[in-house]
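A single protein chain has been omitted; all remaining protein chains appear in their positions.
Chain lettering (A, B and C) follows the sequence in which the chains are written, and residue indices restart at 1 in each chain.
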Amino acid sequence: MGLIFDLIIGLSLAGVAWRIVRVREHFQAIVLFITFGLLLSLAWTRLKSPDIAIAEAAVGAGLAGVLLMDALGTLSSTRNQPLPGRFLQLFIPCLFLAGLMAYTILFIPADFQGLGPMVSEALPDTHLEYPVTAVLLDFRGYDTWLELGVLLVAVLGVLCVRQAGTIKGSMLPAPAEPVGRWIIKLLLPLMVLIGGYLLWLGAFAPGGAFQAGVVLASGGVMLWQAGHPSLALLHHVWWKILMISGFVFFLILASSSLLYNQQFMTHPEAKMWILGVEYAATLSIAICLISLVLASPARNQGDQRARKTES
Amino acid sequence: MPELLILVPFTGALLCFLFPGHIRDVIGLLCAVLTFVASIILTGNIYQNGPIRLNLGGWKEPLGIGMCVDGLSVLFIFLTGIVGLLVSLYSVSFFSKANNQSLAKHFWPLWLFLWGSLNSIFFVSDIFNAYVVMELISISAAALAALSGTNASLIAALRYFLLAMAGSMAFLLGVGFLYAQTGTLDMYLLGAVTDGGPLMAMALGLMTVGLIMKTALFPFHFWLPPAHGEAPAPVSAVLSALVIKGSFYLLLRIWCTVFQDTTASPQTATLLGLLGLTGVIWGSYQAIIQNRLKLIIAYSSVGQVGYLFLLFPLVFITLDPAWKIEAWTACVFQTISHGLAKAALFLAAGNLIHATGTENLKSMRNIADRLPMTTFTLALAGVSLMGLPPSGGFVAKWMLLQSILASGQWWLAAAPILGGLLTAAYIFRILSQAFVSDDQISCCGHVSFVMEKSALLLAIFSILIGFRSKEVIFLLSEQVYFVIQGGIIP
Amino acid sequence: MTTLLIYAFTSIILFSIGLFGLVSHPNLIRKIVSLNIMGGGAFLFLISLAYHGRSPDIDPVPQAMVLTGIVVTISATAFALCLTRRIREKTGQCLLEHCPDKPET
Partner (left out) sequence: MNTFFLGMALFLVLNILAGLWRVLKGPKQADRMVAAQLFGTTGVASLLLLAQALESPFIRNAALLFALLTVMAVLAFVRNTSYGVVEDNNDEHL
């Protein structure tokens, strides 16, 4: 049964991906992409990686959909565009590459081991109970630091492209809609609750800063979508401070560890440290993601013109 | 010490993000000076004491992430330090001009982030970490390329970014293949694995393609000229002097540390060499037929990057270690002298454009007597690019030619010879315009002292580096050879 | 082993489909979606390796790598989409070819 399940998931992933690439209408491609995320998270579940499934659920179902949907904007009006030419010239090399890689995969050694055993051996030294969190925060903490840096740089890049000083300068007053207001009343408290729950879970079970941050970010985006002014009330200095807090926490850790123990990125053996990092990272991930979604170029002038040229 | 090279720029970037106005310039400049000093000290340390390895968080590889600093990394760090400092100096003046003022607040944080992540890619010793750092570099570089906000620059930036992302994805899949074969992510442990199966070969292929896309080797060069040509002058200087060197450095590391004995085949190396040769000729030819100053310089990057790839057939086919070192030195020399000369050219071009208000080659007439310093800078940097003695470019091309002859791969000699001629053609084309006097064109706006001098200093350094070849050879042969060969630092 | 192979094959197919979409589609949004499919393929490969490990537990290192990768990819996607919107705002189109203020070279 398991095998059939794997096969079906694999085939449908490939089929949906192919449709996404080949479908004419952009809107359909985006809807299919949301479905693709769902199928992927079923695959993560099947492969016993609940962390990834949770992250994929949060990103794929929520934020990626909103980002793409917003970016699509007027574009969906260009229906039935001709499919790109040069089909075979491009398809055959890709097919060849796929065949080559598929052949290579047969050579994956049967006694492949990975780093799993080594991690479980070293786990007691980290004072963390859950191996994925231990890898993220301790063994490969440098990666996590830089990952927060990537988020931050993406926000800086968006500001640069927008030529805006602060995210709030580029935020639009969202249309107030009754249904949306009603939905957030229902969902927002739940989101905050679940965000906190995932954060708390991260120390000993699947969950953690990133997943929690995405859920909080979704809450923020939803607030804005429903036209709630509360996000705009946050002073822009605070906005900036919250945005960089996760990165700064690691930065302080990195520099202070140089001072007291001559070794980069070591951390004190204290629960407080883990808590601090997780909270700061969650907050800054949430704020950065909100900024990334909301920093959309003003829609009025440009799109009017765009629509004229397109039609 | 290597940690400071990452911490200082990152801290500076955050502070520049938080503070407004002139404080930002002061902080940015201060961080630039500090980082520069740190890179000089680090270079000195490695020169005297040999390579070092750090284990971050106190975890030994393969569990933790390591950082490795050897002669090769410090040479790149050194280049980044010099170019970074002078470009920062230049930008303080450049962005204080009225029409650029609003750009400064985006430039400083992104540039310092870029600097920090470039430094960290030169220390990288973990392949997944390399992926994350590369993304950091791509995003900040693409954002900087879009800084001027014109249509062309936005499109060029996005084209670059899509290509860079695709390259990263290929690299990531390559990481997966390597992990499947070996179960480790540390480069030096990977290098110790002796059996190179199809998985390793596929990983090599994916990573190489991913990285040459970012380095703008010949068939993937199309994104480079618009992206570098449309950005503001200091950004162009950084992009072509440093950013493409970041991915090239990673390519070198991966070929020499991870795959060198097991998987890297002579055929692939020859193919890379051939692409490099084509790139040299095609890029230089394109540079000759352009009419806009910055596009000429940008196409010239395509040509100069081609030289770097001649290293692969030389190192992976030749067996004599002495000539291998010669080829190595030639390649590193080419990297450094090209970085310095290209940054100087772009900054000088920025000065000219600032003074004349246009970048059409025709309207650059008359500048020789109005802007003698800038013209001199163009000439000096041109000398280094062409490879006239005693510049760094000359040493690079001379050693390249020597090792080509020693290795018996005669066809490669076309690159330094033809490439040199073609380079001379476009450099003289720029300079000849500068000396034509034309009464119809009235010239020129005022160019500030700092902007002129920082470009000039870069050009002078690109010449002076030619006198310091002994130290470079020492750094490469004594202090890194062991590391390049896949040995693990005790 | 079979599960590993099925998912590894799927991941390769996804990667290639994404690559095909990236090179064949002129529209920028579609290119970005294709890149995300490529990323999904690469992540799936890593996770199928994590599942395959001999030990009863799942290898946490690829899992952590994929988590990091997802964050990186969503940031990059958001940045690319912002550039796309800006381009559409200024040129009215979502294409790389359309470039009015660039003189012919």
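The working rule: a residue touches a chain if its C-beta (ideal position, glycine included) is under 8 Å from a C-beta of that chain, and two chains touch if they have at least 3 such contacts.
It should be emphasised that the depicted structure is a prediction, and the values quoted were computed from it without experimental measurement.
Which displayed chains does the hidden chain touch?
The undisplayed chain, in the complete complex, is in contact with A.
Of the residues A:T35, A:S120 or A:S255, which one touches the chain left out of the display?
Missing-chain contact among the listed residues: A:T35.
Check each of A:L95, A:L190, A:L234 or A:L275 against the chain that is not shown and name the one that touches it.
A:L190
Using the definition of touch stated at the top, determine which of A:L128, A:C160 or A:V221 touches the missing chain.
From the options A:L128, A:C160 or A:V221, the contact with the absent chain belongs to A:V221.
Provide the residue numbers of chain A that touch the chain removed from this figure.
1-2, 4-5, 8-9, 12, 15-16, 19, 23, 27-28, 31-32, 34-35, 38-39, 41-42, 45-46, 48, 50, 53-54, 56-58, 61-63, 65-66, 69-70, 72-74, 76-77, 79, 174-175, 177, 179-180, 183, 187, 190-191, 194, 198, 201, 205-207, 211, 215, 218, 221-222, 225-226, 299, 303, 307, 310-311
The working rule: only the chains that are shown with their structure count from here on.
With respect to inter-chain C-beta contacts, which pair, A-B or B-C, contains the greater number?
Answer to which pair has more contacts is A-B.
Averaging only over C-alpha atoms, locate the centres of chain A and chain C and give their separation in whole Å.
The separation of the two C-alpha centroids amounts to 12 Å.
Let me have the rounded angstrom distance from the C-alpha centre of chain A over to the C-alpha centre of chain B, please.
31
CA centre of chain B versus CA centre of chain C: separation in Å?
Chain centres of chain B and chain C, defined by C-alpha means, are spaced 26 Å apart.
Counting only residues that touch at least two other chains, what does the list for chain B look like?
Residue numbers touching two or more other chains: 128, 132, 135, 139, 142-143, 146, 154, 173, 177, 179-180, 185.
Using the touch rule from the top of the page, what residues of chain A touch 2 or more other chains?
101, 108, 112-115, 119, 139-140, 143, 147, 150, 153-154, 157, 161
Could you please specify the touching residues of chain C with respect to chain B in the complex?
15, 18-19, 22, 28, 31-32, 35, 38-39, 41-42, 45-46, 49, 61-62, 65, 68-69, 72, 75-76, 79-80, 83-84, 86-87, 90-91, 96, 98-103, 105
Would you tell me which residues of chain C are touching chain A in their complex?
Counting only chain C, the residues touching chain A are 1-10, 12-21, 23-27, 29-30, 33-34, 36-37, 40, 43-44, 47-55, 57-68, 70-72, 74-79, 81-86, 88-90, 92-94.
Can you list the residues on chain B that touch chain C in the complex?
128, 131-132, 135, 138-139, 142-143, 146, 150-152, 154-155, 157-159, 161-162, 165-166, 169, 172-173, 175-177, 179-180, 185, 226, 290-292, 295
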